[in-house]
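Every protein chain of the complex appears in place save one, which is left out.
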Amino acid sequence: MAKENAVEKEKEMTQEGFDPKILGFFCHWCCYAAADSAGVSRYQYPPNVRVIRVMCTGRIDARFVVEAFRCGADGVFTGG
Amino acid sequence: MIVTEASRQLLEDCGVDSDRLSLEWASAAEAPRFVELITGYVSKIRDKGPLGSSDGEVSRDTIKRRLAAAVKAAGARKPRTLLGNLAKKLSKSGDYSKEAIANGVKAKVLPAMRSERISHELRILLSEAPLDMKSLCTQTGASAEELEKIMAPLVKKGLISQKKGKIALVAGE
Partner (left out) sequence: MEGLEGKPGQFTAKVFQEPRYINEDLCTACGMCTMYCPRPVVDTYNERLEITRAPHIDYAQAIPSSYYIDAKACLRVNFETCNLCAQTCTAGAIDFSQKPKRLELEVGAVVLTPGFGRVDAAVLEKYGYGKYPDVVTAFEFERLTCASGPTEGHIVRPSDNKTPKKIAFLQCIGSRDETCGNGYCSSVCCMYAIKEASVAKEHEPDLDVSIFFMDVRTMGKGFDEARRRAQEKYGINVIRARVPRVDQVDGRLALTWTSDDGNHHSGIFDMVVLSVGLESPEDAQILSEIADIELNHYNFCSTRVDAPLSTSRDGVFVAGAFQGPKDIPESVTQASGVAAIASELLAEARNSKTVSITYPEENKALEEQEPRIGIFVCHCGVNIAGVVDVKAVRDYAASLPGVVLYEDPLYSCSQDALKSIAEKIKKNNLNRVVIAACSPRTHEPLFQETLRSVGLNPALVEMANIRDQCAWVHAQEPDAATEKAKDLVRMAAAKARLLTPLEQPTVDVTPGALVLGGGAAGMSAALSIAEQGYNVVLVEKSSQLGGNLRRLTWTLDGENAKAVLKELISRVDAHPGIEVITDSTVESISGYVGNFTSTIATGKKTRLVNHGVTVIATGAREYKPKSYGYGESPRIVTQLELEEKLARGKSFLKNARNIVMIQCVGSRGDDMSHCSRLCCTQAVKNALKLKELKPDCNIYIFYRDMRTYGFYEDAYREARRKGIVFLRYSPDKRPEVVKQSRGIKVRAFDRLLGEDIEIPANLVVLSAGIAPGDNQELSKILKAPLTSDGFFLEAHAKLRPVEIAVDGVYLCGLAHGPKSLEESVAQAKAAAAKATIPLAKGKVAVAPIVSRVDQDACIGCGICESLCPFNAIRLSKVGKRKKAQTITASCKGCGICASHCPTLAISMGGFTDEAIMAQIHAFSGQECSEG
């Protein structure tokens, strides 16, 4: 496993354009709604973020953030 | 905000560049702002490179192991109680300034989170093979003194043993 990771990392590091994996936690009422509204307006933005909808950023537990990084996120974007 | 700050400090403690965690606000009406934020954030992370390659970050494998321990630490009762009490205190005082939150977490919550993290990491490391004190220190990023303190109750409970300078999990654990 560790070896595989190293290989994988090597691959990523040498890749010309590194494409980060980002996990988003979006508040249902605010950021998630803003993201929907961006869609309705057909604004364009990079496709790197995967979103988990929560009812409020208050829901976000430290465990979620840490686990996201452990699971391979290069960044975590919490949007209230 | 307090939870985010605690997460940030816990990440730093694990050797992760805490700028990788971002907390931003965009109201339902602010689609253009959202697009700006997300675009900027993605390019920031792109510049930082994969996890483990940013300034001051330790190797990816070490990070992952520490994070595995940190998840357990973040779920442990003691640091959570301290975090909850801090949140309570700040909400009473109404002081939600960045400094108050950062200092509060650093003073009240981080030490407990860190020792929980190290304690769990120790067990993860030892589950693979017995190690000596020096390599345990390097791997966990803890000082020998800190480690002794954390190990003491574990030894007392008979969870780990210390023989000829090698530290090992007691079988059955």
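By written order: A and B. Residues from 1 in each chain.
Assume a residue touches a chain if its C-beta (ideal position, glycine included) is under 8 Å from a C-beta of that chain, and two chains touch if they have at least 3 such contacts.
Computed from a predicted model, the values in this text were never measured in an experiment.
Considering the full assembly, B:Gly84 is the residue among B:Gly40, B:Gly84, B:Pro111 or B:Gly165 that touches the omitted chain. Along subunit B, the points of touch with the absent chain fall at residues 3, 27-30, 32, 68, 71, 75, 77, 80-81, 83-85, 87-88, 91-92.
Although one chain is hidden here, its contacts on subunit A can still be listed: residues 8, 21, 23, 28-29, 32-33, 35-40, 42-45, 47, 50-56, 58-64, 67-68, 70-73.
Heads up, the rule we're going with is that only the chains that are shown with their structure count from here on.
Listed in rising order, the residues of subunit B touching subunit A in the complex are 3-4, 6-7, 10-11, 14, 16, 20-35, 37-39, 41-46, 48-53, 60-61, 63-64, 67-68, 70-71, 74-75, 83. Here subunit A touches subunit B in the complex through residues 2, 5-6, 9, 12-13, 17-20, 22, 24, 29-31, 33-35, 37-38, 40-41, 43-46, 48-49, 57-58, 60-63, 65-67, 69-70, 72-80, going by the rule given at the top.
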